[in-house]
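Below: the structure, in C-alpha cells.
Every protein chain of the complex appears in place save one, which is left out.
When the chains are written out, they are named A, B and C in that same order, and each has its own residue count from 1.
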C-alpha cells in the first residue's frame, strides 16, 4: 500500500479510525471558519479584533489549501474531483482570499467583500457528512416534480392576485408596482406577513382575507405529498468506501473489491 | 390532409415536433408578455422606456390576435373554442388593448388601467401545459369538499372571535368595526400576522393567544386530508391528441381514431 | 297527520321539499342578519342608515322569535329542544334585543352593545347544516386527546421561554412582564409574528431563532396526527330524519319507523 493509497483512505473514506478522525477535524475547522466569517461581519467585533480575524482567516485558508492539494495528489483521477460539486465548492471558498491580495488596490470594496464572503460556501462541505442517501432524501427527491407543479400554481396565483391588489390599493398604500404587489402576495400567501406593506382599503382587506385563507389551505398540498412519499419510501444504506483506482464510491462498508474496476478496496 | 388539418395538428395538439415547438414559442411569448406588464407598472422603468413598452405591447397583442384567429379558423367547431375557458381567457387578454384605442379620450384613467391589466390573465394559458390531469390534481379535487367544510369552520370562528375582539379591544386600539376585527382574526388564525392591528389590552392578548394556538392546531386539518387523499390517489396519464372533426381531446398519444366520432387522428 | 306533525316535518327535518326550502330560507335570513350586524358596526355606515338597521334588525328578530315559538309548539318534548345546544343559541341570539328595550335607560352602553352583539351567535345555527357527522369530524374528534397533549407541551415551552426572554430582553425592549413575554413566545412559536414586540439584543435574537425553528418543527405534530387519524377513519352517512314522537334523529333518509319508539316517520 503506497503512501498515496494510505492518504486516499484517510481523506476520501471514513471506514478507518484515521479516516473518521480526519472528517471530524475537518468539520470542526469548517464550523470555526463559519463562526469567524459571521463575527467578522459584526462591525463592533470586527473593529476590536481586527488582527485576530486577519490571522485566523489566513490559517484556516492555508489549511483548506493543503486539503485541496492533498485531495488532488492522492487520487488517480484528479479532474474527477476538481470538477465535482465538492471540488468546485472547495476551490470557490479558498481562492478568493488569495485573489483579494492581488486586487485589493484597484477594486471596489463591494466586489472584494462579496468575493471574501464566498468562504461561507464551505458550509456545503458538511452536507457530505449528513447521510445524503437516507430515506428522507429519497422521499424529497421523489416529491420534487409534484412540489414544482405546486409552486408553479403559487406563482400563477401571486401574479393574478398581485395585479388585482395593485389596482385595488394602488401606489398610495404602498402597492407601487406589480412586482411589489406580487412580493406582498407571496408574503401573505406563505403566511410570513412582514407587515411592511398591508392593505388599507376595505376591499383590499377582503381580498387579503381570501388570499390568507387560500395560503392557509394550500400549504396542505406539499405537506401531504412529502408525507405520502415518505410513508412509501424505503431506508437506504450510507456508505463511505471510495475506490482509489477509479473514484467510484457506492460500495457497502464491508466491500473488498471495487464493483466498477475490480481494484482491491481493503489493502493491508 | 388539408392545410386546416395541418394547422389544427400544430395549434391544438402536441404529439408532433411542430406542435411541441408551437407550444414552447407560445409559453415564451406569454412569459415575455407578463414581464412586460410587470415592469411597465414600475413607474421609473415605465418613464424611461415608454416607447419600448408601447411597441412591444402592440407586437405581443398582434401575435395573440393572430393565434386567436387561427384557432377559430382551423377547427370545425369554432364556438366550442370561443366559449371554452381558454377561448374566453384569450379574448379577454387580447381585446382590451384595441378597446383602449377607442375609449382613451373620454374614460377615467382607472378603468383604462384595469382594462389593460387584463393582459395578466394570459398566465392562465400556461396552466394548460402543466399536467392538469396528474395525480396531484386528482388528490386536490377529491379533497375539495372536505377543505370547504374546514374553511367554513374557519369563517365561523373568525366571525365569533372577531365580534368578541371588537368588544374587548374597541375602536381605540384599531378594532374599529366587526369586519375589521374579522380581518384581524383571519390574519391571526392563518398565522400571517401582519402586525398592522394587534391587541393591546391584556384580555385581548389572552384571547389572541388562544386564537393563535387554535390556528396553529387547525392547520393540521387540511394538511391531513390532502395527505390522506394523495396517498390513496392513482396517477393519471396526460394526453395531447385532439380530434379535428369534433374537438374531443381525451385520447391517448397513440390513438389512431377519435373515440367520439370515428374520425382519423393520425393522417399522413 | 296533524298540523303539528306537518310543521315538525318542515322545521325539524330536511327530507321533504318543504323541509329543504325552510332550511334554505333560514340560512339566507341568518346570513342577512350577520351582514347587518357586521355593517352596523362600521360607524360611517351605521350613521348613514340608522333607521334601516333599526327596522331590519327588528324584522329579523321577530322572524327568529316566530321560528323559536314554532319549534317549541310542534314538538312533543319542547324541553329537549329548549335545553339543547341549538335551543340555547336560538334564545341567546333573539332575547337581547327585547332586553335592550327594557334596560336602555339605566345601563352602561358597553353592556348594551355586548348584549346586542350576542346576535352574532346565530352563525352557530348554520353548523347544523354542514355535515357534522362526516368523516372529517370523526378524524378530528379522535385526534383531540393527542392534540391536547401537544398544546399542553406548547404551553410549557411558552412558559419557560417566556420567563427566559423576560430576563434576557427586559422591560426596556417591550418584554414588560412574564405574561407579556409568554404572549410574545406564543406569537413566535405559532409563526404568527405580529412584530409588535420583538427581540433587540443579540442573545434575545438567538433564543428567538431557536423558538422559531422549534415552532416550525413542532407544527408537524398535530398535522401528522390528524392526517394519520383521517387516513384510518371511515366515512359516516348524514341523516335528516327526526322522530316527531321522541325527538331521536339518527335515522337514515329512507327509514320508515323510529328506531327508538317505533313511531311512524313517513306518514302520508
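One rule holds in what follows: a residue touches a chain if its C-beta (ideal position, glycine included) is under 8 Å from a C-beta of that chain, and two chains touch if they have at least 3 such contacts.
These numbers were taken from a predicted model, which means no experiment stands behind them.
Enquirer: Looking at A:26, A:97, A:154 or A:265, which makes contact with the chain not pictured?
Expert: A:154
Enquirer: Just name the one of A:18, A:63 or A:140 that touches the chain not displayed here.
Expert: A:140
Enquirer: Of the residues B:96, B:179, B:224 or B:247, I need the one that contacts the missing chain.
Expert: B:224
Enquirer: Of the listed residues C:48, C:84 or C:209, which contacts the missing chain in the full complex?
Expert: If we include the chain that is not displayed, C:209 is the one touching it.
Enquirer: Touching the hidden chain in the complete assembly: which of C:1, C:62, C:144 or C:167 does that?
Expert: C:167
Enquirer: With the missing chain put back, which residues of chain C would touch it? List them for me.
Expert: Against the missing chain, chain C presents residues 146, 149-150, 152, 156, 159-160, 163, 166-167, 171, 176-179, 182, 188, 191-195, 198, 202, 205-206, 208-209, 212-213, 215-217, 219-221, 223-225, 227-228, 231-232.
Enquirer: Taking the full complex into account, what residues of chain B touch the chain not shown?
Expert: 191-195, 223-224, 227
Enquirer: Across the whole complex, list the residues on chain A that are touched by the chain not included here.
Expert: Listed in rising order, the touching residues are 34, 37-39, 41-43, 110, 113-114, 117, 120-121, 123-124, 126-127, 130-131, 134-136, 139-140, 143, 147, 150-151, 154, 179-180, 182-183, 186-187, 189-196, 219, 222-231.
In this text, only the chains that are shown with their structure count from here on.
Enquirer: I need the rotation angle between the copies chain B and chain C from a CA superposition, between 0 and 180°, in steps of 5.
Expert: Copies differ by a rotation of 90 degrees.
Enquirer: Taking each chain's centre as the average of its Cα atoms, which is closest to the average over all protein Cα atoms shown?
Expert: Nearest to the common C-alpha centre lies chain B.
Enquirer: Do the two copies chain A and chain B share over half of their interface residue numbers, or under half; same or different?
Expert: Different: when the shared numbers are divided by all numbers used, the fraction is under half.
Enquirer: Out of A-B or A-C, find the interface that copies B-C, where copy means more than half of the contact pairs are identical.
Expert: That would be A-B, since it shares over half of the contact pairs of B-C.
Enquirer: For chain A and chain C, what's the span in angstrom between their mean Cα positions?
Expert: The answer is 46 Å.
Enquirer: Express in whole angstrom the distance between the two chain centres, defined as the mean CA positions of chain A and chain B.
Expert: 33
Enquirer: Multi-chain contacts in chain A: which residues touch at least two other chains?
Expert: Where chain A meets two or more other chains at a single residue, that happens at 191-195, 223-224, 227.
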